[in-house]
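Taken from a larger complex, these chains appear in their original positions, while the remainder are omitted.
Chain IDs A and B follow the sequence of writing; residue 1 opens each chain.
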Amino acid sequence: MSKIVTFGEIMLRLSTERHLRFIQAKTFAASYGGGEFNVAVSLANYGLETDFITKVPENDIGACAVKEMRKLKVGLDNVAYGGERLGIYYLETGAGTRGSKVVYDRSNSSLATTKPGDFDWKKIFEGATWFHWSGITPAISESAANQCLEAVKAAHELGLKISCDLNYRSKLWKYGKQPSEVMPELLSYSHVILGDIDTAYFMLGKNKVNPNYQDEKSLPSLYDALFKLCPNLEFVATTLRYSVSASHQRIGGVLYDGKQIYNAHIKEVTPVVDRVGSGDAFMGGLIYGLLTYNQELQKALDFAVAACCLKHTISGDYNLVTLEEVEKMMTGDSTGKVSR
Amino acid sequence: MSKIVTFGEIMLRLSTERHLRFIQAKTFAASYGGGEFNVAVSLANYGLETDFITKVPENDIGACAVKEMRKLKVGLDNVAYGGERLGIYYLETGAGTRGSKVVYDRSNSSLATTKPGDFDWKKIFEGATWFHWSGITPAISESAANQCLEAVKAAHELGLKISCDLNYRSKLWKYGKQPSEVMPELLSYSHVILGDIDTAYFMLGKNKVNPNYQDEKSLPSLYDALFKLCPNLEFVATTLRYSVSASHQRIGGVLYDGKQIYNAHIKEVTPVVDRVGSGDAFMGGLIYGLLTYNQELQKALDFAVAACCLKHTISGDYNLVTLEEVEKMMTGDSTGKVSR
């Protein structure tokens, strides 16, 4: 059976409720999340074994994050402890024409200040078959980027499949390096990349091309450029997200295996309860799909898209849905009838 | 003036708030409801006299249910007391592509364990003109089914009009009998049946036919079959419910009097605040409409559909709207302007 290791930061998320603006909030809903953690939660919900690697402070707030991992049955045996603080992000939930706002307060966090020796990657990867990381970790600090590189190399040596969600965040990358200085080496080990073509190009130092994802003829050559730059690459996927408004999204996806383009039907997602983490839900679905339906790539993609859609109906960072719920929706039932 | 008696179970409803999943809930909103109670509430709101027949335990939770009846001006003089517990249903409110979930915890309830002698139907029906029951009560236990039969027979003898909402729930009917063993006799006394043609066929032991409710030509003969099986039948109605998503319903309705098909315009219902109880709102509206507009069947149906639509905007099981509000909407104003 597969065991998937994911590596990244878990943060305290402080969000306003009922579409209130920050200035109106007298309380913040407190939960815990982060891209790579969210992927691990998805996979745990689908019944896979996971191990989440992060570093949290030895205080009550760090302990809360750890309890969240345990409750969700995400493996936590290799969490490192220390540092000064748990990173935070503030979330103001938009509606209609008003978009949501994220204010990061994650600098100087325990993971951002990780030190060599915090993680024994050889030991961590024992028994693991897959390693997932994202473009956020190398963006938060130089030491986190270094750890990420160590991890990717160790995973590569041990023969794990490696996936990366590019996750470009312009408000990060403040420590003096550009993505194009850091990401190419990291991505060179990856078997699966999730991201826009232009984001990938940007991170790999190429010029943007503004691709048309509905044009299945031009897509292969655009994706092929990535295969050339990333010698281990087997699959590239892109989440298609047409934002009608903060409350109405249209979600699709494209998967390419170097030979063929797979395209998922666009689904209407309205209303949006919470769209944060929907990309992570896609990623989690894609990993599950590739592991489970790997001879049926269309099915793998459809599973990812269905998982992504369902995430928009779930409050919080991660996708609290079961395998059965995603499968039911994947096979066409999205009418939202009462189950009783 | 009419006095309508309804008979069924009132439950504690424990629902998550703000579309949370069960596992996310630290609190449950507590309210009280049940199909036949909800019908009584609708009728009381429209100004009719009602009497709700049920059995509740002699503890604080039973007392809460009784206070709810009183507050809503539903007649409660013939409520029976005793048994071990008030039935419960848990409700997780869905959104968009994720449907709502109901978890029943109603076995062994006071009504499910009702005993002969709990209800003196002759006395209960004194001064009453209408008796309403639904397919839920004979589904919860053999003794409840027996009481239901006693009630229907007594109502028949005393010349009351009898209506039934078929309300098939596959998770009930666990006590060893099938609907087709129990419902035919019960329905044989009914003057009004609300339900899908296929549900009615199933309960009466006929094969399903998957009717097309837009085809007004084929409908009469399909409904006519019910008139043949239920000798007292005067009206059959079907709620049309096209579920675009958990947050968007399209609601219509059909009424047939053995001669003519009446069809209501489909109305868009979005967003859905709470769709539980919308069928009961239709039923309540239909009874009101038949009593009030009985020479104008189209109007009776339109009233039922308008009531059903408005229910979707009301939190909780029952339809907290006034006669004026339903009439206003029935006559076309559904623009939701501010009244000030």
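The working rule: a residue touches a chain if its C-beta (ideal position, glycine included) is under 8 Å from a C-beta of that chain, and two chains touch if they have at least 3 such contacts.
Computed from a prediction, not measured in an experiment: that's the story for all the values here.
Of the identical chains making up the complex, 2 are displayed, while the complete assembly in this file numbers 6 copies.
One rule holds for everything that comes next: only the chains that are shown with their structure count from here on.
In terms of their C-alpha centroids, the spacing between subunit A and subunit B amounts to 45 Å. For subunit B in complex with subunit A, the residues that touch the partner chain are 18-21, 23-24, 89, 94-102, 104, 169, 171, 243-248, 271, 275-276. By the touch criterion given at the top, residues 17-18, 267-273, 309-310, 312-316, 320-321, 325, 329, 334-340 of subunit A touch subunit B in their complex.
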